[in-house]
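With one protein chain removed, the remaining protein chains of the complex are shown where they sit.
Each chain gets a letter, A, B and C, in the order it is written, and its residues are counted from 1.
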């Protein structure tokens, strides 16, 4: 079942062209993943960080259409695959029916020393 | 010939795990592209924006190794292909000899209304 | 009557010391002011920007106690004075009963050319 969050495009997200500055999309993606760990997995990142971490090791993103200040975006996260130490996520952002961006990312669970470790989230 | 910029990893780039928060890498990439347009192409983005824009429409990124506060990164930009309205860039960041991330991006030149237009930069 | 918004301290807000990086507080303040214009005044910033702007001309801030990842902050905004072209705001952030920061800011309403203009918001 997909996990969704709503995100209004705010002043801080926008650039001189009046559209979202794309590094800000990655902050939105990170916030969405953080909410997913908290709400869907029941493992808040702030707790998980005491014993490990979940760095993003890859992210491929397509920006399909620009987003403007005031747009209401729906970010939809689908967990596509859970590996032994990794997680593949697909995040799609839409405004009304229009896709604004799509991202495929791989996260890896690591222990305190940064070495890949088995998920303890399931 | 590759275009390079040096970027020290600063306090603002780093997260509670003590490594670069990956959305900050996209700001570094954007700064590098901006410097490339200014220095190598002789078309400062602040001038180009008066008549158009260069939105990033795709970026695929692999984060190979973490970067820590104080690391000195070398970002190397290679222009891989100039299309009629697009530009394919490869950006690789290294600290000493170690690769930290690699990104492949596509930028599109657009006019004031946001429609793809022929490059005027060559 | 004070205007309040809740803001969870997220991963993106925090620095290598594990506490909020203070420039991120100013983004929270800006988001709070944006929500106040939208909700309390009925003048969304994205609409107001079509004919003018509301730059911050002064902000004095005291950071009383650090905030950590996962803390739930309440930002309380009080409009202290509405001048002919300016607005004085007080924003206080608390976690439970503890004050984390207090800010006093002055915003000015400007027209398209950047010249101070009479508020049209009342």
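Just so we're on the same page, contacts are C-beta pairs under 8 Å (C-beta built on N, C-alpha and C of every residue); 3 or more make two chains touch, one makes a residue touch a chain.
None of the values given here were measured: they were computed from a predicted structure.
Of the listed positions B:34, B:60 or B:74, the one in contact with the omitted chain in the full complex is B:34.
Even with one chain removed from view, chain A keeps its contact list with that chain: residues 11-12, 14-16, 18, 21, 23, 69. Not every partner is drawn; the one left out touches chain B at residues 10-12, 27, 30-31, 34, 44-47, 49, 68-70. Looking at chain C, the residues touching the absent chain are 16-17, 19, 21-24, 26-27, 30, 49, 53, 55-64, 66, 114.
By definition in this document, only the chains that are shown with their structure count from here on.
One simple way to say how far apart two chains are is to compare their mean CA positions; for chain A and chain C this gives 26 Å. Chain A and chain B have CA centres that are 21 Å apart. Chain B and chain C have CA centres that are 31 Å apart. Counting partner chains per residue, chain A has residues 27, 30, 49 touching two or more of them.
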